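Removed: one protein chain of the complex. Kept in place: all other protein chains.
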Amino acid sequence: MIERKDVEHVARLARLALSAAEIEKMREQLNGILAYIEKLNALATDDVEPTSHAVPMVNVMRDDAPGPCLPRDEALANAPDRAGEFFRVPRIIED
Amino acid sequence: MTDPTRLTAHELTDAFRSGAATPSAVTEAYLGRIAKLDGKVRAYLTVTDGRARAAAAASDARYRAGKPLGPLDGVPISYKDVLSTRGVKTTCGSRILESWVPPFDATVVTRLAAAGVVPLGKSNMDEFAMGSSTEHSAFQLTANPWDLARVPGGSSGGPAAAVAGDLAAISLGTDTGGSIRQPGAFCGIVGMKPTYGRVSRYGLVAFASSLDQIGPFAKDVRDAALVLRAIAGVDPADATSVDVPVPDYAASLGEGMRGLRVGVLEYDTAGMDPDVQRAVTAAIDVLKGLGATTQAVTLPTADHGLAAYYIIAPAEASSNLARYDGVKYGLRALGKDLIDMESRTRAAGFGAEVKRRIMLGTYALSSGYYDAYYGKAQKVRTLIRRDFDAAFEHVDVIVGPTTPGVAFKHGEKEDPLAMYLNDVFTVPANLSGNPGISVPCGFSTSDLPIGLHLVGRAFDEATILRVAYAYEQATTWRTRRPELA
Partner (left out) sequence: MTWEVVIGLEVHAELTTRTKMFCGCPTTFGASPNTQTCPICLGMPGTLPVINRRAIEFGVRTALAFNCRINTACRFARKHYYYPDMPKNFQISQYEEPLAEDGWLEIDVQGGTKRIGIQRLHMEEDVGKLIHDGTLETAPSSRVDFNRAGVPLMETVSKPELRSPEEAAAYLRAFRSVLMYLGVCDGNMEEGSMRCDANISLRRPGATELGTKVEIKNLNSFRNAQRALEFEVKRQAQALEAGEKIVQETRLFDADKGYTRSMRSKEYAHDYRYFPEPDLVPLKLEGAFVDGIRAALPELARAQQQRFVAQYGLPAYDAGILTQSRALAGYYEAAVSALAPGGSTASPASAKAVANWIMSELLRVVPGDDERAIAESPVPPAHLAGLIALIDDGTISGKIAKDVFEKMVRSREDARTIVQREGLTQVADTGAIAAIVDQVIAANPKAIADFKAGKTAAAKSLVGQVMKATQGKANPAIVNTLIEEKLAKV
């Protein structure tokens, strides 16, 4: 099932810093849950369409009409690091 | 007069109309009770007494002028802290949003404000609505008013405990896998999940977008019907809300059971609390006595509902929670660069259950696994819908237990899988979109509440409310209250 390196890979994808102990615990728990989920394989679903929406609707759209914008101060009110008119973030290293 | 905090919303508004009570006096009574008792229950994360008093005063004036806004004008309400309230912290039970103050209201909050409700505050929940006990809140442990050593259920444990403990007249929760109905059952009150798309999700902080719905907790079925009417209806801000007319649910409550066909759910009793089984069987007899015909109903794929749910919900959650990265709002941890900052922020801001589901969901959606997991689970959803549709060819409502057991003790269910099994009866209706309601149907030998679960056809909330009402009026469970002093 899931190996340690899989957990590390998924943690990177999910931007979660996990300690070594957490990774091991996560591995065990995820494997347990995935084992439970295996029971889905007992169901025959080859010719079944997936349900992405409980209610089958199509073409819900809106007019190209303007709506209210937030004043800048409100947009930035919860910013952890505000630099004048901008949100500021720490140094970006291309991953 | 009776302690107003014991009254239902409709009893309160009757009193407001007759002048026997005023919204401000009732609001003070509730605020007083919260101050006195919420230390034990810990239902509230934030009490908005200033806003409550202002709303109550405005309601007073309307009643004096003979112009109340409707059947909920002046009624004190609590909102699960996953619902956006402008200018009021909305934490979702999480450290990562501990100081997040939304600059907008959820649509349901706007609609209820327009109905004249008095907002008492925001109530506790499992972090990001992931849980069945409210033990996963980052902030506090909510107690079940019936036994303070036990959980109120989850994830909407706070709003449920508030209504059960008479710390609010009504409240709003959210239900993704059973998070209204299960706490409703554990707390001995009415808890309802509408049809998916019945109520706007705009302003509901998303957990699993294709499953989440907002619904009422209430002291009786009539109150639930009144709240549902006030919040239901299509919303241009929610493209998944459905444009179907909203009936006057309260008006049709008294239509009775005659001619209604009740489907009795056949389920695996292994692991069930026998008290729950007994209570549910007795409840079905009551329904028969009221004129319903009954037949057995099976939902063959429902057994697999939990497994499908535990792929779909975490997958969608892993996506919905990607935005919490310390960039624009919420917690930000220190880091040597952006990625480090984001990873540490999320590690510090999310609790163990949320992390677990994000990891599970990310894995399920990752390259090579989509078809086997998410794709497969979406197909199982179709099978579950077909099961419900087939059943509803022969019956008008499906009846069974809301939960396999009664409220457990804090700390009793540490294994995630054991916790997940709480939702086995409620989850199928989330996957199919059908509406469901839990109504009190008795007590265990340990004096803990038991809930009866009713599921109806899509957009046929009127029928399940009607059945729930008939059952409620034929029994006296709601007169028994927890001893909270």
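Going in written order, the chains are labelled A and B, and every chain counts its residues from 1.
By definition in this document, contacts are C-beta pairs under 8 Å (C-beta built on N, C-alpha and C of every residue); 3 or more make two chains touch, one makes a residue touch a chain.
These figures come from a predicted structure and were not determined experimentally.
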Option from B:7, B:106 or B:458 whose C-beta touches the chain left out: B:106
Contact residue for the chain not shown (choose from A:23, A:43 or A:75): A:75
Contacting the left-out chain in the complete assembly, out of B:44, B:63, B:146 or B:374: B:374
Option touching the unshown chain, where B:49, B:98 or B:238 are the choices: B:238
Footprint left on chain A by the chain that the document does not show: 13, 15, 52-53, 57-72, 75-76, 83, 85-92, 94-95
Footprint left on chain B by the chain that the document does not show: 83-84, 90, 92, 97, 100, 102-104, 106, 201-206, 209-210, 236-240, 315-316, 319, 322-323, 325, 327-329, 338-339, 342, 362, 365-367, 370, 374
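By definition in this document, only the chains that are shown with their structure count from here on.
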Chain A-chain B separation of Cα centroids, rounded to whole Å: 23
Touching residues (chain side chain A, partner chain B) in the complex: 2, 6-7, 10-11, 13-18, 22, 26, 29-30, 32-34, 36-37, 39-43, 45, 48-55, 57, 60-62, 70, 74-75, 77-81, 87, 89-93, 95
Complex contacts: residues of chain B adjacent to chain A: 99-101, 103, 195-197, 210, 236, 239-240, 242, 301, 304, 306-308, 310-311, 318, 322, 325-332, 335-344, 346-347, 350, 355-356, 358-360, 362-363, 366, 373, 375-383, 385, 416-417, 431-433, 458
